[in-house]
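Removed: one protein chain of the complex. Kept in place: all other protein chains.
Note that the chains are named A, B and C in the order they appear, and that numbering of residues resets to 1 at the start of each chain.
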Amino acid sequence: MANVVRFGVSLEPELLKQFDRLLTARRYTNRSEAVRDLIRDALIEEDWRVGNRQAAGVVTLLYDHASMELAQRLTHLQHDQHAQIVSSLHVHLDHHNCLEVLVMRGRAHEIRTAADRLIGTRGVKHGKLTMTATGRAL
Amino acid sequence: MANVVRFGVSLEPELLKQFDRLLTARRYTNRSEAVRDLIRDALIEEDWRVGNRQAAGVVTLLYDHASMELAQRLTHLQHDQHAQIVSSLHVHLDHHNCLEVLVMRGRAHEIRTAADRLIGTRGVKHGKLTMTATGRAL
Amino acid sequence: MANVVRFGVSLEPELLKQFDRLLTARRYTNRSEAVRDLIRDALIEEDWRVGNRQAAGVVTLLYDHASMELAQRLTHLQHDQHAQIVSSLHVHLDHHNCLEVLVMRGRAHEIRTAADRLIGTRGVKHGKLTMTATGRAL
Partner (left out) sequence: MANVVRFGVSLEPELLKQFDRLLTARRYTNRSEAVRDLIRDALIEEDWRVGNRQAAGVVTLLYDHASMELAQRLTHLQHDQHAQIVSSLHVHLDHHNCLEVLVMRGRAHEIRTAADRLIGTRGVKHGKLTMTATGRAL
């Protein structure tokens, strides 16, 4: 961080003691880092609530290897103008099960719509959208 | 707060600007208050993850007025040694639907078990457990 | 349920076995009840995502007894035209801590805005919005 500002936080000693205990458990090396993480979490949650801001999302799909439908929907999605698949990762969990992880960019609500369609695909056993950010303003 | 300590948070100016914008939207009057809220949120989340610490929970049950089974399970629960119903609120939403809100105390995992049983009761259309704290150490 | 329709669900025997195990743990008495609950959960989640549909919400506020600001904001909120507080419950947890539970009605996004303001009030240590429904269409 080349350019840094500071502000002070006042709180009860007992609350600070508990916060420090949590930081130790999570292996944080300083309080500023932990507070920045809490702030960024709150900002990203807000971005996804508002919906039309630029965001990044990770779609995790557990699916049956034999299913052909997911491959087709993924192909269609590539041609979709809105949310864009930046990159993807494929893991063979066992003879039957695969995990497909897609990194997407676009407006929050567009990523959500694309994720819903993918999760609803026949053969997908479990799907989740992880909402994150492009990091530009964080 | 009779007794207060302070610590400093360093962060990028752009991140602070966005945080201030969020505080305005949520009507926070100062940053310390907002950071304390974020810290308490994280601590309460951790308490419920660990499971055996003292906690408070609010169980919200949307149910069909005609259902008798919920009344019975609530009575049984009162005699349960573990999680304790401190207080409850009943709202008639319309001719058919009621909302029952129960404030519970006990260990986090005991409250969760009691909530699961109540939510699973026939006649309960929707149920949620809200995890909060007794406030002692916050 | 005076008026009932039926549909069939086909699934792998192993998945059904695990589902039955979960129902036992949660004390469900039959599968239909459990599936209806899952369907209602999904519908309510969708209502809150869409935002402008009629909904019910429960706002849980853990706060310091000495705080006067919450009382003022609650009074202001009563005069607000949008989300409406139907009923409320107050619990004295100990000498310092109170739990205020508010049942609200209105459009999902209006309830959310009101909840955000209440949670941001000075003196409120922890706040959560529980999203539920009026039950009319469930």
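Methods note: a contact is a pair of C-beta atoms (placed from the backbone, for glycine too) under 8 Å apart; a residue touches a chain by one contact, two chains touch by 3 or more.
Computed from a prediction, not measured in an experiment: that's the story for all the values here.
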Seminar exercise, completed: Not-displayed chain touches, in the whole complex, chains A, C
Exercise. Which of these, C:18, C:52 or C:72, touches the one chain of the complex that we don't see?
Worked result: C:18
Exercise. When the complex is taken as a whole, what residues of subunit A touch the one chain not shown?
Worked result: 23, 25-30, 33-34, 36-37, 40-41, 44, 56, 58, 60, 62, 64, 86-89, 91, 93-94, 96-97, 99, 101, 103, 105, 116-117, 119-122, 124-128, 130-136, 138
Problem set entry | Contact footprint on subunit C, counting only the chain that is left out | 1, 3-16, 18-19, 22, 25, 31-32, 35-36, 38-43, 46, 137-138
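The definition used in the following text is that only the chains that are shown with their structure count from here on.
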Exercise. How many Å are there between the centre of subunit B and the centre of subunit C, using C-alpha atoms for each centre?
Worked result: 10
